[in-house]
Structures are given as C-alpha cells and as structure tokens.
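The complex is shown incomplete by one protein chain, all other protein chains being positioned as in the whole.
A and B label the chains in the order they appear, each numbered from 1.
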Amino acid sequence: MIFVLIFPLASALFLVLFGKYLSKKFVSIISPLSVFLSFLTSLLYFSKASEGIVYKIYNWISIGNLNIDIALKWDALSSVMVLMVTGVSFLIHVYATGYMHEDNSFSRFFAYMNLFTFFMLVLVLSSSIIMMFVGWEGVGLCSYLLIGFWFEKESASKAGMKAFIVNRIGDLGFLIGIFWILYIVKSADFDAINKAAVSGNIPLTIASLIGILLFIGATGKSAQIPLYVWLPDAMEGPTPVSALIHAATMVTAGVYMIVRLNGLFSVAHIASTVVAITGVFTAFYAATIAITQNDIKKVLAYSTISQIGYMIFAAGIGAYAAAIFHLITHAFFKALLFLGAGSVIHAMGGIQDMRKMGGLKKHMPVTFWTFLVAGLAISGVPGFAGFFSKDEILASSYFTGHKVLWLVGIITALLTAFYIFRLIFMTFYGKERMDDETKHYLHESPKSMTIPLIILAFFAAVGGYVSLPKFISEHSIWEEYLHKIVYLKSEIHFLHSVEINLTLLSSALALLGILIAWYFYVKKTELPFVIAKKVPFIYKLLLNKYYVDEIYEFVFVNSFVYGSEGIYEWFDKPVIDGAVNGSGKLANFTGKLLAKLQTGNIKDYIYSILAGVVILLTFILMGV
Amino acid sequence: MLETIVFLVLALIITGGGIYILFSKEPVYSVFSLVVSLLAMAGIFALIGAPFLAALQIIIYAGAGVVMIVMAVMFYKNEKNSLLELKKWWFGAILLFVFLLNLLAIELRFGKMGLSAGQTSTKELSLEFFKNYIYPFELISVLILVGVVGVLILAKKREGE
Partner (left out) sequence: MICGYSVILLSFVLFLIGMAIFISKKSFIMMLVGAEFSLNAINLLFIFFSKVKNNLDGQIFVIFTLTVAAIEVAVGIAIAVLLYRKHKVKSRDDLKELKG
C-alpha cells in the first residue's frame, strides 16, 4: 500500500537531484509513469478498501497516552479519492508533457508536480488529523511553488505569496481546531475523533467551535468566503497546475476533511449550518462574478469556487456521499475545462482574454468537442456527470428541509450554465477576433494534450452513472459504498414524485441558461453591452469582483501597515530595541568573562568532559 | 570454576594490554597490544554468552578498525610516543577518587547480581534487530555511507597541495 506514496515521492526526489542532467524526453516518461504506477497500485488494492483497513507504518509521536502513528487509512472514502487523485494527476502529467514542452525548467516543473501528488496522497490517505495536516501544508507548499513557477513574472510570484498568506490565515484556525481536538479527545485518529463526537464525549458547544475552526481551515484551502481571494490570482501558474491543484485535487481538500470528520460535523449542528450557508452562498456569489470575467482562466477559477461551494454545501447538510460524488465528477469536468482552456491558450500563444478569441471551433475540433462535453457536464444537462451529482446535492438539500438554500443553489445552477456557455460561445463561436499573426499560428494541440482531454471527456460524460437519481433506482452503488464511512447515519427520504419535478426544473434551468448564453453571445452579440450600459453599477461591481480585493487591502493590509508603524515608533524602539541591545551587551560582557575558560588546550576540554561524565555517573548511581 | 579462571585470565590480559599501551613509547607495539586486548575482550563476550557479538568484535574492531590504526601509525613513521605528563594531576586525582567511590555504590546495588549462563543465539538477536530496530538499522547504514563519503572528501588531494 505504501507504494502508492513511494512512486511519486521517489520520482520527485530523483528529478530534484538529477533533473539537470536528464533530457526532457526522459523526464516526460518517468514523471507520469510514477503517478501511473501509483494509480495501478491503488487499483490493485481497491477491492480491499470496502472493509476499511489501516496500514500502520511507524509510531511517530508517543507522549504520555497520546499516540500518533504514521498510518494509512484505506477505506471507501480514501480509496475513491486516491483513485481520482492519481488518475486525474496522471492525465494532467501527460498533458503537461505537451504543454510545458518549450519551458526551460521542465524537470523542476515535474518534480513539483510529483511532490504535489505525493502530498495530496498523504493528505487523503492519512489516518490521523496530524498527518493530514502534514499533507495539507505540503500541498499548500507545492501550490505556492507552482503558482509562482514563472517567478520571473512579478504577478506570478505575488500571486504565489498571496495564496500562501491567505492559506496561513485559514491554517491558523485549522491548527487551533486540531489542538483543541487533541486536548479533548486525546487522540488524533479520525476514527477516535468521530466516535468521541458521536458518543457525546465532546460537549456540543465545543464540538461546534472546533467544527467552525476546522472549517476556517477549509475555507482557506478550498477557497470559500471569506478566504477565496487567492484562487483567481493563482491562475498565474501554468495551466496544468491550475487544472490539477486549483481545480481537481487540492482545493477539494476542505470538502474531504469535512467528510472525513463527518461524525464531528453531523453532531455539531451550528458548525454544519455555518458550513452549509457559507457553501451555498459562495456558490452563488462566485457564479455571479464568473458571468462578467473576460479572462478565460479567471472564469474557470470562479467557477471552481462556485462548484466547491456546492460540495461544501452538501457536506454541511449531511449529504456526504453527494459531496464526494460531486467532488469526483467535478474533478473530471473541471480538469477537462482547464486543460481545454490550456489547449486554447497554447494555440493562442499565451493570450487569455476571451474578447480576443472566437471562432476557434474549426481550428481545434478536439478541444472544442471535449470542452463542450465538460460544459454540458458542469451545467447539469441531463445525461452528463455534473447533472447527477448536482441534482443529488440539490435534492438532498430540498428533502432535508433547507428550502431557502435549495433555492439559492438552483439559481446558481442557472448562472453556471450561463457563464460556462458564455465562455464556450465567446471562445469557439462567432467572429475570429484575434490579430492576423495569432490567427496564422492557430493549430490543434499535440496528441499528448488531446488524448488526456478525450479520456477526461469520457469520464465527464459517463462518470455520473454510478449514482442514478432515486426515482430511477432506489439503490445507488455509490451511496452504499460511501455509506460505510458515515458515522451518524441518517436516511434522507426522497419523495419520488417531487424529485422528478425538481430534476425537471433544474434541467430546464440548465437549458435555459445555455439558451440565454446563446442568445446573448451568438445571436445578438451587442446585447451584453446594452445591458452592461443599462445597469452600470451592477456590472462594474461584478466585473471588479465586488471590490473584495480592494476592501481587504484597505481593511486588513492598510490597518496592518499603519498599525505596525505605530507600534514600531512607540513600542519597538524604546522597549524591544532597548531589551535587545541590553541583552547584547550582557552577552558580550559574560562572553568576555567566559572566554577565559576557553584555553584552546584540548586536554582541558577532555578533563571537563570527563568531569561531567563522572558527576553524572555519581548522580545516577547514588539514585538521586 | 573453570569459567571464573578463564575470565580472570582474560581480564588480566586486557588490563595488562591497556596498561602497556599507557606506558609504552612505541606506537606499533601499542597497537598490537590493543589488538590483543580486543581479542581477549571478544573472548569475554563469548564467555558471558554473546558469541555473535564476540565474532563482530573480532571482525570489526580487531580486523577493520585496527588495520586502519596501523596504517596511520605507519604514516607517522618513527614517531615516538611522549611519556606520561600530567600537569593537572590533582584534578585527575579528584576525578579518579570520585570514580572509585562509585564502585562502592555499585557494590551495594549490583553486588549480588548473578549472570545467567544461557547463550544469546544469533537468531534471537537478529529477530529482535530486524523487528524492532529496523529503522535505526537503516539509519546507521546511512551514517556509514556519510562516513565513507566524508573520509573520501577529507583524504582527497586538493589542487595546490
């Protein structure tokens, strides 16, 4: 089992150490291969997962009665996640061999990517929350390294730092939550934490507080309100990175964490309510921003935030299987969207502005068709993966009595269909708005890029059939499989007649969204400008992302800067500097005194060591 | 009874060897005396029931370790050892005194301790070793590697020498 982890790590270390001497061809074989081997290993062990096995590797920390093992948890949840992570990661590695081909730091890129895969697997496989935190920080580090991969670009290195710092805020909450858990449960094991929560050993208010603290960590990593601001900027990284880290895997870590600790969260009602509301609100909020963005990757970034909002929402209302289901389908179609966008950017020679694209359909058919599949999947058109998972979330929310949240969710579904088809129509249809030089350069991407697209498109199309809506089939393989990891089991009763109507409604809304997008961006292309002129205030608000970055800058950064200056003037100079200089002087003085002891004569040193030995021995033997 | 005699003889050989080293002026003889002492020590190991460690002692110490020391002694050519010279003898004397006092404490605490006659089989030892000490074992092999590389780098002739 441990081999799942070893392959990517070994490859990463190998590339870091010898990357300089290897040819690009060799790197582009060994790096995807290691992830693929990992994938095969996890496939091999898949049958064992349903029982839930813990592979103990080493006793890591043992203090008093607190024992923290390095152990791998191989159960229904982690097995599904590992298969997704390694599978998607492998495809993106293959894609990246084509995408990054002209980059000079080829092996460095793949070293980071492999390292990321390793840390992501650690996060997913860990059986204790401490080890999960190691993976959690590890993926954060790799994310930082890869966002700032083109560190020559100032915006890239700034975006990397922004991601890092915003995540630190979230991690602080996460860390406090972990310590609190350790203090109360006296164990870091997920099983023990969930059992303690379910059996009522954690007081309810404290459980809620811990839940909220952990969720703050999740908002950082999974880009939810209020800490989502780093994700759009993270698009400065290479596109495969955006696809792997900032769409499919790392950003879903928060969802995974909540599902992993489902015992705690289903007991802590206040925390789970906060989670659900934050999730659905983020979904709506990010979708409204995505409507107005013109950068192809920014649209997808806000779309990711929105979709993760759905997952968080599902986890918050207790539909854990649905949350993970949407996580997996989202991984397929969002990775596909990003890779497709990458393919477009690749063809356009680095241009990301959709206003300069258009009519790409005939130039890059493979990219177009796969992109279309992903677009249909994310909008929730019946038959595609996103339809099943999103519908399950919405139906669960309706039947658990969260009707208001359901309403917000279903409006978001409409917006989703609209913005994603706005993107498709602006990019692939209409007039070719690029300049002649770019136009001349347009080409379909190489095979190494299109084949992953096709495979992902296949999964984005059919991936949803593992869990059919309840009115078609009462037993879903998916839910029965994932049900084993849920601690506080509660059946959600689906009324079939109502569910059919709900499904019809959301499908209709998805089609309506596509239709509106078609009307706006194919039929009457001047219409968006007219509307933008009519309601300039809303348009500007959305275009500038509700000015959140500016507000954060003003409230947090400025107050921090000015506050620090004040502290520097009134506290640092007299008190701290005084203390520092004083201690320096003291050290200088004692140092001069003690220097006399240092004779430079080795014999004297030996004598003093020996004296120490003898004194210690005497103390031990006298039993003091 | 026979055991005790053997033990006493071996103990005398080791102690004698040590004292010879202490007072000898001739480095080469000192090293040979060390070999004799180490071999005798291996004998004691075997006597108190650790034959595997006795073998290790002969192979590693008396074999590899001493060969290196002999090489180094050759390198130093006919360098005579300087005689005992203890300037701060009073300090050493105090340490020695306290040290010997400890023997009394040991007499009180462990004086009646007997030694079981059983032998520790290699199988037993290696099972324990590879079950519970596998990670330290791997680490120490890394340490050896570091040592070898370090020595190579140290001993390498640099330019301009």
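Assume a contact is a pair of C-beta atoms (placed from the backbone, for glycine too) under 8 Å apart; a residue touches a chain by one contact, two chains touch by 3 or more.
Just so we're clear, the structure is a prediction, and the values are computed from it rather than from any experiment.
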Residue of A:Ile63, A:Val561 or A:Ile602 in touch with the missing chain, whole complex considered: A:Ile602
Could you please point out the chain B residues that touch the chain left off the display? 3-4, 7, 11, 14-15, 18-19, 21-22, 27, 30-31, 34, 37-38, 41, 44-45, 47-50, 53, 56-57, 60-61, 64-65, 68-69, 71-73, 75-76, 79, 81-82, 84-86, 92, 96, 99, 102-103, 106-107, 110-117, 120, 124-125, 128-129, 133, 136, 140, 143-144, 147-148, 150-151, 154-155, 161
Chain A, residues in touch with the chain not shown (by the definition above): 594-603, 606-607, 610
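In this section, only the chains that are shown with their structure count from here on.
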Whole-Å distance, C-alpha centre of chain A to that of chain B, is 57
Within their complex, state which residues of chain A touch chain B. 58, 603-604, 607, 610-611, 614-615, 617-618, 621-623
Which positions of chain B touch chain A when the two form their complex? 88, 91-92, 95, 98-99, 101-102, 105-106, 109, 135
